[in-house]
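Every protein chain but one is kept in place in this view of the complex.
Right, subunit A next:
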Amino acid sequence: MATEDARYRSSSQYRVWSYSPARLQELRASTNALAKQQIAPHLPADPAPDFVTAEEELRLVQWATVELLRAGEFLGIPTEIRATAAIFFRRFYVTNSVMTYAPTELLKTSLFFACKAENHHMSLGELSSKLQGTTAEQILAGEFLLCQGMRFCFDVHHPFRALEGAILELRRQAPHEEERIRQAHVRTREILKFSPLMTDVYFHYTPSQIMMAALQMVDAGFVDMLIPGSGSGDDTATAAYTQMRDRIMGAIANCRTMLEEEPPSRLTEFWITPMKPLRRKLQKCRDPARLDLVAYQRSKREEALNKEKKDANIADDDVFGGGGSARDTKRRKVDAVEDPFGPAL
């Protein structure tokens, strides 16, 4: 096994955030069902609430991702960090529903947190002043939720540096095709800036596979140059290599079909798809308790404070035990505390 693969397998992107398509679909369906179950009691039952489906949720997330990318561009955040923010955002909505937490709020939090995670300093005041009608508190309200939602996996592996490497390799192999390589570089980067973030390829493929797929969309000849077919020869090593190459090519082809669903031109054309009806539908079935995240967090904090006060009122005798109960107090259970890493995936 190549050491490259072993190293990728040790990343959190592989260990925690890689799913087969079926598993991802299943996760989204269960997230949707759970959210419905939780929200239903809080909504008026008379006209039965019309919840958004898992597919509609995904469309809403995609729409919000476009908004996120545009906001990132407007704020002058570098490409890689925009991509990180988009991936944080999409990961969050795998196990959280748009009905529970508003995507329009979380996308700002994602941008802010991605800047933090990628060491790109952007002060909270600067960000909130640039985004109209947003307070610093609103951005911070979802921060911990976001971290929890993505299981504290802050390291996202992007295909951008892989593309740099591939272009370097191509330049070395074909020095006379400077112009063709330059064009391929620019266009592949355009694709990588948008298509992978809009589709689920980050969940299903590795960065280098995504990069190869994008490169194949632009210039298939270059991919063959980077992953050359084996020469003639029928020993076992060659056979194994050919088999591996076929599998890699299969994965790249699958990834490419996914990427082609969202070509980069969609960034500017996305508004053509009517999103208003869906957003209106979402407004009607949102969790009323979490409509205002700031107020929600504040109430939670106050609740916690009150609880502590109540604890302080307990007499010393009850805590230290008057004699016989000393053993019991020693074995007080602590598992009532909420797990900071959230429930199981």
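By our rule, a contact is a pair of C-beta atoms (placed from the backbone, for glycine too) under 8 Å apart; a residue touches a chain by one contact, two chains touch by 3 or more; residues count from 1.
FYI, contacts and distances are computed from a predicted model.
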From "Ribonuclease P/MRP 40 subunit", "39S ribosomal protein L13, mitochondrial", "CTLH domain-containing protein" or "CDK-activating kinase assembly factor MAT1-domain-containing protein", the UniProt protein name for the chain not displayed is "CDK-activating kinase assembly factor MAT1-domain-containing protein"
Check each of A:His121, A:Arg172, A:Lys276 or A:Lys307 against the chain that is not shown and name the one that touches it. A:Arg172
May I ask which residue of A:Ser18, A:Thr65, A:Thr109 or A:Gln297 touches the chain that does not appear here? A:Ser18
Among A:Met212, A:Leu267 or A:Leu282, which residue is in contact with the omitted chain in the full complex? A:Met212
Missing-chain contact, candidates A:Thr31, A:Thr65 or A:Thr199, resolves to A:Thr199
What residues on subunit A make contact with the chain left out of this view? 1-10, 14, 18-26, 55, 58, 157, 161-169, 171-172, 199-200, 203-209, 211-212, 226-227, 244, 247-248, 251, 253-254, 257-258, 261, 323-324, 326-327, 330
